[in-house]
Structures are given as C-alpha cells and as structure tokens.
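Other chains dropped; remaining ones untouched in position.
For reference, chains read A and B in written order, and residue numbers begin at 1 within each chain.
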Amino acid sequence: MNQELPERLIDESMRRVDGRKPDELRPIKIEVGVLSNADGSAYIEQGRNKILAAVYGPKEVHPRHLSLPDRALLRCRYHMAPFSVEERKSPAPSRREIELSKVIREALEPAIFLERYPRTAIDIFIEILQADGGTRCAGITVASLALADAGIPMRDLVVACAAGKVDGTIVLDLNDVEDKLGEADLPVAVMPSLNAVTLLQMDGLLTLEEFEQAINLAIDGCKRIYKLQKEALKAKYLAIKEEVEE
Amino acid sequence: MTFSLSVSRIKQRQIAKLIADGKRLDGRGLTDYREIKVEKGVIERAEGSARVYLGRTQVLVGVKIGIGEPFSDRPNEGVLTVNSELVPLASPEFEAGPPGEESIELARVVDRGIRESGAIDLEKLCIIPGKKVFIVFVDIYVLNHDGNLIDASAMAALAALLNTKLFNYEVVDGEVKIKPGFTKLPIRNYPIAITSAEIGGKLVVDPWLEEEEVMNSRITLIFEKDGRICAIQKGGGGTLTKDQIIEAAHIFQKKAEELRKLVVES
C-alpha cells in the first residue's frame, strides 16, 4: 500500500530515479484504432501510464437544448479506473478529474474544426487504466489520435508533455515520484506545426528564468512525441491498406 | 431512426431464421464460444488484474486490496466488494454517471459466483477479529461491449483474483504494519459463468451484441469447480420452459469445465 520513496531524485551522474537523463522522455508505445465500438480510439503507454481514449461523433446531441447552432459541442471526460492508483479510487468523479476534463477539452478544442459540424456533439473519453504521473499530458496525446482515427478534421495534432523541477534540475516528462516529491510540474500542450500552446498549467515554485527553461524543454518534448504520434497514425493506415489489399 | 428500426427487424428475422437452422450470423455453432483470450497481470500497480477478450468484447478487471472493518455479523472474515463500470468509452449505449441497473446486475451476478462458490477463503483475510480485515475490491471495467458481458467479466474477475497478491503485515499494538513482500490471495474455487440467449425458442451460447439485441431472454448459470451450480440469473423480459433450463444446465456444465481450464491455466 505504501510505496517506498527515494531520498534523492537525481544522483551524482545526473541520472533520475528511473535512470533517465534530465531531458529524456520515458519509453512510449502508441497504438491507434484499438476498440471496435468507438468511432476512433487509441492507446498509449508512457512509462507505467496506460491510457485508452475513444471518440464518438459527430453525433446527435442529447439533451437537445445543449446543441450549438454554429458549431459542434465538444465534451470530454477524463476518468481514472479505481485500480489505476495506489489506493483504490472511488468511481465517482473527483474534483481533480472534473478540472482535468475541462482543461483537456480546452486543450483539444483549438485543433478541431468544430464549425463544420453545427448542432452535433463530439465526445472524447479518456480512461486512465494505470497512472504514473503525467496522465493529463499522455491523455491529450492519445485523445488527439483518437480524434484523428475518428476522421474528425483537425488543424494539427495536439501533443502534450510536462517539464518540471526536481532536486533543483529542470527535467522532462516527470513520473509519479518526481511529480510528488519534485519542486515544480509544468504540463504543456501544443499544436507543433502552428506554434500554438493549447494547455498550460503549473504547480510548484519556479523563477521566471526556470519557467522559461522549463517551457522550452516541455515544448521540445512535445515535438519528439509528435513524431511518435504521426508514426502511430501511419502504422494504422498501413495496416488498413494491407488489409484492403489482401 | 425508422430506417434503422426496420434494418434491425430484417436482421432480427435473419438471425432467428439462421438459428432455427442451427446456424449463426458469425458462423459459430449454437454452443460455440467466440475466441477467448485471457491476459493476467496487465495492471502492475493493482494487486491483481486481468483482461479478457471474448471476440470483440473486452473486459478489464483490477483487484485492489485495502484494510477496513469487517461486517458486524462476520467479524472473522475479510470483505469482498464487486463493482462494475460500463464506461461510455465502451459503447454508444453507455452513459457516464452512477451505475444503472444493468451495471449493478452485472456486478452482483459476478459477485454471487465468487461468493457462493467460496472462491476466496475470506477467513484467511481476517487481521484482527471484529476490527481489521482485508477488503478485496474487484472492479470490472468494460472496455468494449460486443455482447455477453457477464461471462467475460466473470472470467476476468477469476483470472484477476488468481493473479492477486496480498501484503505481508504484522500487528503491533493493535496497528497493522505492512511488511515487505507478498503472499498469494487464498483462492480455493473457480466459478465460471455460462450464458445463453433465447432466440426463436432456441438457446445460443455466448451471444454477441446483435444476438442480444434480438433475444427474448437470457440465462446465466455459474458452476463451481466440482460442477455444482453456485448462481443463476435469468435476464430479459421473455420466458423459458423448465425443460429448456434443465437441458441447458447439463450442456453448460460441460462448457464451464472447458472455460475453467482456459482461465486457470492462462
């Protein structure tokens, strides 16, 4: 029930608790199109995070009066499985989950051509099956692929990654222990090809200089993950192509 | 809507007609299961976990172990709690919010199979009689709904329990201290659920979603390791005859034996 917590988060050779260098991402595995019912879906593993995203829509809005005359209604639910964390989480949405659902929706919204689907709804569901720090960022990364898989037209993929400060050092892509014991966590989402930040939050303490350093590192991480996103999409389409040609 | 209704009626007739001839739309025989895949230990942070694929139906079960108080009428036993979440990611029919009757029925049927077969030796989960016991949280998480959630969930729950580890501990001055290392959760029975749908007077085992949409009723029998029935649940607003049920019980008993092997040995 209780994790053993390390005394130091970065050792003398600048290695982090999981052996990474300060500017190193955790191993990432992405798969697109993993669920048969959803209109689009994707799965990501980033470190020990395991996250599934699904998209339904554009579809009719229920209840009707919520529909918007000039664009699609975008809804998002970030949700943690009861077994995804150290102590079992109650299934009812926590205040944290409600806030994250909001900021994730707002992070994805600028990418979608919502005005093309007035009076419809697009629903994004993000399920955290296992949590290991940085779930909101990985959730945005994978949800953006589920949107693409659903064929929803987008300005760019949205990709997210955190930077932060741990034992006095600015590091990339914090894991659970670094998040809990570190000095600051700065999750950032961007549309890389548009140079646009769509999510920005911060907890902790950073000077303006450290902040600038951290946001640059986070955006750099985003760009590296962006490549993996595009590869995963390509892999999906190749698979389909092969299927069709078989 | 009208369109989809009539499509469904045409499909309904087609499905029923095939079944009358002993065939099914997806090519299976009436007592065949879809392909079953059981993966244990997929969620490392949970004390136990398993994912079951039943065709395109996908269910994940995670087991968490907590410490709490026993029920006052069972002071020497651990507590088993089974919940299910039909998360909206899994089906256009599922909605966020507190569990509905379908979700509650699913959890309670799986719970009954585990409880009535005595699958978990709950007395071994007592820490301080009347005060502290282990609580076993079995959370059923449906990821893709393509029919027969009960059988998939029951298999995933059993597989996850078989994969569950328990903290070592000692009691110091009435307080429980966790010690390093783990033991296995004491499992002593292996309940397996077998479900059929009744369509046009015939029972078809392991209905997929399209069959569930046209079935009249559903019958689930859960068998423990020695072949005894430990739970039954009829569902749906149709009827069955006593003879149908008794005949099914014999067929299901054999089926359960096959599935049990698959889950235990996975």
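In this section, a residue touches a chain if its C-beta (ideal position, glycine included) is under 8 Å from a C-beta of that chain, and two chains touch if they have at least 3 such contacts.
Here the structure is a predicted model, which means the values were calculated and not measured.
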item	value
Composition by chain label (entire complex, not just displayed copies)	A x3, B x3
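Criterion: only the chains that are shown with their structure count from here on.
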item	value
Rounded Å distance, subunit A centre to subunit B centre (Cα mean)	31
Footprint of subunit B on subunit A - complex, ascending	1-2, 35-38, 41, 48, 50, 52-54, 56, 59, 77, 79, 81-88, 91-93, 123, 125, 127, 129-132
Residue ranges of subunit B in contact with subunit A within the complex	42-46, 49, 56, 58, 60, 62-67, 83, 85, 87-92, 96, 98-99, 137, 139, 141, 143-146, 167, 178
